[in-house]
Every structure is written in structure tokens, then in C-alpha cells.
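Just dropping this structure here.
One protein chain is absent from this view; the other protein chains keep their places.
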Amino acid sequence: MVKIDAKIPEGPLADKWKNYKNNQKLVNPANKRKLDIIVVGTGLAGASAAASFGEMGFNVKTFTIQDSPRRAHSIAAQGGINAAKNYPNDGDSIYRLFYDTVKGGDYRAREANVHRLAEVSNSIIDQCVAQGVPFAREYGGLLDNRSFGGAQVSRTFYAKGQTGQQLLLGAYQALMRQVNEGNVELHTRNEMVEIVMVDGKARGIISRNLVTGKLERHFAHAVVLATGGYGNTFFLSTNAMGSNGSAAMKAYKKGAMFANPCFAQIHPTCIPVHGEFQSKLTLMSESLRNDGRIWVPKKKEDAEAIRAGKLKPTEIAEEDRDYYLERRYPAFGNLVPRDVASRAAKERCDAGFGVGTTGLAVYLDFKSAIDRLGRDAIEARYGNLFQMYEKIVDDNPYETPMMIYPAIHYTMGGIWVDYELQTSVPGLFAAGEANFSDHGANRLGASALMQGLADGYFVLPYTIQNYLADDIATPRMTTEEKEFEEAENAAKGRFEKLMSINGEKSVDSLHKELGLVMWDFVGMARNKEGLQEAIEKIQAIKKEFWSNVRIPGSTGGMNVELEKASRLADFIEIGELMARDALHREESCGGHFREEYQTEEGEALRQDDKFAYSGCWAYKGEDQEPELNKEELTFDVVKLVQRNYK
Amino acid sequence: MSSTLGSSIGKKLLMSLSGLFLIMFLVVHLTVNSFLLIPDGGEFFNAGAHFMATTPAIRLIEPLLAIGFLVHILWGVKLTIENRRARGNARYASGKKTTGVTWASQNMLVLGITVGAFLVLHIAQFWVKMKLTGDPLLDHTTISIGGVETEVENAYALVNTTFSYLWIVVVYVIGAIGLAIHLSHGFWSAFQTIGFSNEIWRKRLTVLGNIFAWLMGLGFSLIAVLQYFFYQG
């Protein structure tokens, strides 16, 4: 086991970031021009970082697998972005935002990082407003705020139900401005397939042009991965179809540790699965739980009749309904945190009370809200969501209760980074959802956007300078060097190997098999036996994949199946890593629920004496067990307590 | 300036301004034409025609009008060619099923050609005869203008005789309806192009545009038809 140094600056918590900035090394403007940075991914973190680097004068190359940087999945975030502005004068502060985030993360995040996040949160709002992000405003012309789960204050800024879209477009536009000025070179439909290491440092990437199929070599003094999360390991998730964990896996195999892979967030209000050909799950905003009441039938025979289509939910009498969240958690009711609401839904469905044709759904009923507030008020609040639901399900939620079920939504785990967002590979940085840093075991609503932009606008521009200051004498390397050639050959060999399998099964069919194993054993509730079984099953899928996958076409030109296969190969390894991490973490915390570790009432039970650390997995070679390293978490400011929502 | 008019919006500006200018001309033209319906044997109409032919300010506008027509036609053709190129060579095999788009807006060139073809006939029948070649029907007649006995060309006789042929009336009605459909899009579109439109004004301008278009179209048609049926002999 290696000793992990997170490089947390000295001083009291509130001064650490200031101290860091005061003492870090800088690069002068003339030298910035001589330094190249590669940014992989153009979501909130990637686009904001690349734009900021370009503005500072670095030479930037940025890569996206989509046809435009604006397609990154940050665009789909609905709710909002948190900041400690305290505009509503309701008692918010940087400390409270910090505290809520650490607590919401079930005490598995690094205090110093989270405090920095809270500190820069206000600058993010200023920056976005200056860019022309059309946040919601009040009649007086000032910014509006709303409340979100896990907080007692209103600190969430929003732009209709499309906050992620607007923030991403702001960052995208800043990025395109730098492209126009020649500071950023944009590579679209271009996927990083290998990291190039020279003398132990990340010095470039090999990428695959997804249109021509050609491999390209790119040098840089430092590489930033802002490639998002790995939720698609489950096949069905709220992630975009192209979201993948391959960049993270490439980094992992070059020596970057992967931290807390088992911390995956399950969102309680998604539209349920309807059939085996379903490709993706659609999230319905968490805000619906403000007015919707969640229930299932009290009698099993009613649930069975509903599943058989013989009974309608509206025909079930009030006294025959089980509003199980209100019953179990009288204090928070339907507004319990995401993980609690998700597990409660699964518990009811597993017990045979689920509805929908599959029995894997619960009702989210707006009838009492409509009776109380009127249909117009509900339409004003949720009209667009109701319409979206009706388009997908063909059911009118004003008349029939909505059906919802939990789905994988976000991964808190990711590439391990130190305080500077540098991975365990020198010169390789990770930002946004791709890193593991700020959310601990559970992410609060409206915090993902905050973290992505904090990393890109206000953290990396400082910390990467501190690294590059030592590199000003390093000249640009030609990509003819043997390290580039070796890396390209490795990537080429991998693609050729995939093409040569020529088996019977499609990539998607294998991915679905993996997804089912993940959902059944590494999903909302996990246990030792199940996780052990999952590892075996995943290894079997891996064997099946490498011997029986079928990829039509060739490596030349556009080949979507080859792209998917390459990503699935990595998902399989991430899946195994998730299962291993979940198996080793013998406690329940945040998004990780081990059935063996729960209170008598069925609530998550942490084991702080044994597991108050981040589990950091190091790659030890093909078919070798990875090595677990621990970054102990010390809490100087926050006191650890059991979460209680009763 | 050249960069303004060379830009896509600039080119459209020329279409818009020339179109609005032609719209003003149409108003004047219809007003004078409406004199044809006064049952005074054409006296008032001849007075109007005389006024139009002799007032210096109107004589000065005439070449401008020609330029207006020319710009509107030439740029219309130019824009259509450019737009076909921008559209690319490939066409949709499944056609266009977008609803709520007016037929007129998609066929302005066709409508323009219809109106243009009519215009050629119209100019040959009246303008050429009145300004260049002359015609026995135009022999001078004496009318009273403001109490003064004035000798003027008998434009009424030419018009009245022309509209005694059924085929000409039919052609005029077709031309006028083509014009109405052209205007039903053109009127609103001209304002949109100069930027004089928003959510509210768009509705107003389209309603106004439609009323105006059919006022013009039916007005010109009706005069020809009535001339044919009720003003002969």
C-alpha cells in the first residue's frame, strides 16, 4: 500500500485555498505561450477549463466525442446550481454550503476540497451572469433562488428547467471565443484512446478520429481529463448514450488511482423501464416531490390487478393506498434524500407491491396538490415535465398518477485527485464528475454543476500553473518520439484485437447483460454474497466479450459499433472495480447501501471507525487484482453524526 | 454600404424596400382605377389619368418605379438562385409535410413570375400605347377639371375597349389573384425583414397583410369584371 498525499495546504480550513494561491508558483505570459495543455471532454468542467486556459495564454487542444462541444451531457442537468450568495437573506454562508455538502455526502469527502468548492461557488454565479446566462429573475430584476433537497436555505440559482444547458452554453461560448482567437484548437468527433507517458509524466494523448477512423498523436505539457462519470456501466441510466468511463480507465491503467468506484447515485424519480429494448432512462426533476405524493397499493391483490391491467390506480380507495415515505419518515415525508427515497421504492416493489406492467414502479400522485392548489398552479410549476412525461408514457399525469422508479444518475467515485486536482500520474489532471473529489458518498442536488464549473473556472487555472511552472524549460516534443509510437501501437493493437474477435453477440446485448448484473447486485442494495457473485458474473461477461463480440465494418472510417465495443470493454472493468469496492466497504453510506449494515429501521449505518477513508484502487496489470490504498479522511471542523430524516 | 447590401440581410432589405415601394404604387394605382367605376362616361378617370401624366413630381417618380420593379425582380431571381444552391442538390424523397407554412411563402418566385408575365401584357396594352405608340382610341376629349375645360387623352376609351374582351378580363383576374397571393406573404415579410415585427406585431401585420392583399387582388379584378359586364356600350 502506498502512502497517499493529498497535498492539502496548511492553515485553518477557511484559509487553505487563500494560502495556496498566495504561495503557488505562476507562469509568466511569455512562457504560457510555450506551454501546451490538452483538455479531454467539453462539458462544464472541460469547456470552462479550456476556455480559461486559453484566456490565460496557454496553447490548448480540446477533444470531444460529439459533433460539437455543446452536446456534452452537462447540458441535461435540469434543476440548478448552488452558491452561497445568501441573496435571500436566509442565513446561508460559505460555511453552511460546505457543511451541507459534507453532511449530504455522508462524511466521505475531503473537507479542504469541499470548503474550497463553497468558497468559489459565488464567483461561478458572477461569471455566468457576466457571460449572459439567462438565470431566472424576480420582478425587481435581481436573481431568483429556490430550495433543493438536503438544505434548509434557498441557494439554488436556475434557468427554467434547463440550468445545465444554459451554464454549458455559457462555457461553450467562452470556449468558442478562444477557438476564434486561435488559443484553443477544437477536435470534434475525436476520442482519446490512450495517454502518452514520457519519463513518468503525462505528455500527450492518442486519439481516434471518429469520422476517418485514423489514430492521431497529440503532445501537451499537461493533460486534463474532464470526461464525466461512468453511470452507463449499468447500461440503463439517465446518462447520455455516449457517456462513458473509458478515459478514466485509460488513466487508471497508466497509474492513476480510481477512488470510491462504488459510490453511485440512484435518482428516485425516473420514468420506469418499459421493455427490453429500452435504451435509456429519463429523469423527472426532483422538484416533483415537492407536490407529488408517493404511494403503492396497500393490498398485494390490488397491485397484482394493476399489473394485469384489470384495475386503474384512480380506482383504489384512499384507505387502500400506502404512502410509504410519509409513513416511514413523518418529518421529511416525500422529501427524504435521493438514496433514502430510492431504497424505499425498491423495498416496496421487491415486496410485491410494485405497479406498472413490470411491477417495478411506484406512483407519484398529484391529485391532492391539484385539489389544494388547482390544476393551473400545478401546470405553472411542472407543465413542461408533465408534457415530457405524457410524450414518453402516453398517460396524462393530471388525471392518472405518474409512475416512477429509481435509476442510476451520477457517479461520485472517479479518478483520485489531490487538492490540486492532479491524479496520481504527474501532469494528468481530472475535473468534474470524472474525478472523485467533492461529493463523498452522495451528491446533493444542484451541486454537480457547481463542482464542474468550480474545477474548470476557478481551481484548475491556478493549480495547473503550479505544475507547469516547473515545465517552462521543457520544449514541445515531436510526436515522432518512441513513446507516442508505442502508445499509438497499443491503441491500434487493441482496436485490431476487437475487430478480430468476429463472434456472435452484439455489443449492446453484452452491455445489457452487464447492466443487469450491475443493477441486481451492485445497485441500490448490496450484500457480500451478491457482490461476490457479481464479480464472477462480470468476469464471465468479460471472457464472453473478448471471445464472442461481433463488430461489423472495419477500423477505417466511421464505425459506431467499434466505438461502443471499445467503451464496453472499459465498462466491464469498471463494473468489476465497483463490485470490488462495494464488497470491501463493509458499511452503508450515501449511495452505497450494504444490507448487512443497517439500523433496525432499515437505515444506512456507517462504520466511521473502519471506513472513514477514500478507497483508492491501483491497477496492477491485466487479470491481476487491483491494490487498495486508503486516503484517510480527517474531519477537523465537521462532527460526524448519523443522518436522520425521521 | 456594399458589404451591407451584399449580405444576406442586405439583399433581403432591397427586396423589402422595393416591395414596400411597389405596395405604395399599388395603392395609388388602385385608387385611380377605382375612378373607372364612376358612371360619368370616364370623365373623372380621364382627369385622374391626366393628373398622373402631367404632374411633374409623379413624372419624376416614374423612373424610380421602374427601378423598383427591376430591383425587386432581379434580386428576387438572384436570391432564389442562391437559396437553391444553399439548399443543396439533394431533395427530400419524403417531401415536405411541415404544416402551418403558407403556400405563398414557399412560392414567391412562381407568384412573382405570374405577376411579371401579367405586367408585360399590361404594359404593352396601356403604358406603351399611352406613352410611346399612341392609339386611335386615345383621341383627345375635352373634360372639365376644376371648372376649366381641358383637352386630355381619352384613356377611359382605351381601358373600356380593352376590357370588352373576355380573355383579357380573365387574364387580368388571374394576374390580380396572383398579386394578392404574392402580397399575402410579401406584405408581412417586408416588415419582418426591416425588423419591424415581434410576437404581437407579427399577428397584426399578417392580418393587415392579408386584408391589404385581397383588397388589391379583388379590387383590380372587380374593376375589370365590372367594366366587362356593365360599362360596355
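We just call them A and B in the order they show up, numbering each chain from 1.
What we mean here is this: a residue touches a chain if its C-beta (ideal position, glycine included) is under 8 Å from a C-beta of that chain, and two chains touch if they have at least 3 such contacts.
We take it that contacts and distances are computed from a predicted model.
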item: "ArsR family transcriptional regulator", "Membrane lipoprotein TmpC", "Succinate dehydrogenase/fumarate reductase iron-sulfur subunit" or "ABC transporter permease" - which is the UniProt name of the missing chain; value: "Succinate dehydrogenase/fumarate reductase iron-sulfur subunit"
item: Given B:A57, B:A86 or B:L132, the one touching the chain that is not displayed; value: B:A86
item: Residue of B:P39, B:G100, B:G147 or B:G233 in touch with the missing chain, whole complex considered; value: B:G100
item: Among A:L97, A:V153, A:L283 or A:V336, residue touching the chain not depicted; value: A:L283
item: Among A:V102, A:M388 or A:L421, residue touching the chain not depicted; value: A:M388
item: Options A:V129, A:I472, A:L516 or A:L628, residue touching the unrepresented chain; value: A:V129
item: Options A:K16, A:K32 or A:H73, residue touching the unrepresented chain; value: A:H73
item: Touch list for chain A against the chain that is not drawn; value: 48, 51-52, 55, 66-73, 75-76, 85, 87, 123, 125-132, 134-143, 159-160, 162, 165-166, 169, 172-174, 176-177, 179-180, 186, 188, 211, 238, 240-242, 274-275, 277-280, 282-283, 309, 357, 388, 391-394, 457-458, 461, 506, 508-509, 550, 552-553, 557-558, 560-561
item: Residue numbers in chain B that touch the chain omitted from display; value: 3-4, 7-13, 79, 82-83, 85-88, 90-102, 105-106, 108, 185, 188-189, 192-199, 202
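The rule is simple: only the chains that are shown with their structure count from here on.
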item: Centre distance in Å when chain A and chain B are each reduced to the mean of their C-alpha atoms; value: 64
